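Below is one structure; the comments refer to it alone.
Left out: one protein chain. Kept in place: all the others.
What follows is subunit A.
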Amino acid sequence: MADTTSTNTSVDDRTEGENPTRDLLADGIVNMLKPTVDQIEERIKFTRIRQVELHQHIETLLIDLQRISEAQPAPLDFEEYVKKLTNTKRRVMVINNILHNAQFEGFGNCKGAGLLHRLHLSLLHLDDEVEMETPHFDHLCQERYSSVYEPAEDSFLLLDALEQDLGVINSTMPLICLEVGCGSGVVISALGRCLETPALCLGVDINPVACHCTQITAQKNGSNVDVICADLAILLLGRLESSIDVLIFNPPYVVTESAEVLEPGLPRSWADILTNDQFSLNNESRVSPGFKKHQYSSQLLMKDR
């Protein structure tokens, strides 16, 4: 795929405007590639269906395992397996996401090659030990946490991105790590656990239930996280200015009615688009100099996808 692009570019360089030879050549190449592209698309469709099935299987298996461990009076330890399954689930979700994007973007451009490359990498790592384990979040199914954003594809993708950069993060020996909109607390808890040097891990969320949930997630996973219930970056004004070493932010990306911003709980967490923009405009100055590279937000995820 990359070859096609380079040929096109060189022809482009030589000529300007109308060029029948170039058009003919381009058409020829496109026609030549089309059957393969169609085939790949067909395969992707098939793989995606399989992935979804696999995902469902893993989920039922997880539930079964949980049920067994609950029903089993004998001290049968499934913990390890549940952990492995959760990690695999995360990987499957990420691959699914890449496939989805591949299908969405189509293979007519060179992006397809990049996506395929990422897919290949993800598949290679499927069997690897996950460095950054997905924290347990079984307690999230409790009714009281129904208003907390459950870890989904974006959370897992964020965990993956953090995992990839874990070496870099650790090499800078961060002192203060902050996650804005920590929700279930899965991301900040996971990070807190794999830092090699001690650091203050802070989680901030506008939703009081989410704050509580983050605390429980951290406790259950042996991670030390301090939680503050507050409105986005407002707390960053003043004292925390230029002292944050790692800033994690997975902002809401669903466009919502402005009225929803006033509703408490989850709708409000999702609807803070306006503040969100203000935040991304200002956050450059909030992090400590020299650590500016380590901002993890959906922007990074978008790039990643």
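The rule is short, and it goes like this: contacts are C-beta pairs under 8 Å (C-beta built on N, C-alpha and C of every residue); 3 or more make two chains touch, one makes a residue touch a chain; residues count from 1.
What we mean here is this: contacts and distances are computed from a predicted model.
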UniProt protein name of the chain not shown, from "E2 ubiquitin-conjugating enzyme", "Multifunctional methyltransferase subunit TRM112-like protein", "Anaphase-promoting complex subunit 5" or "WD repeat domain-containing protein 83"
"Multifunctional methyltransferase subunit TRM112-like protein"
Just one of A:28, A:167, A:198 or A:222 touches the chain that is missing; which is it?
A:198
Which residue among A:167, A:208 or A:222 touches the omitted chain?
A:208
Residues belonging to subunit A that touch the chain removed from view
173, 175-176, 197-200, 202, 206, 208, 211-212, 215, 224, 226-231, 234-235, 237-240, 243, 262
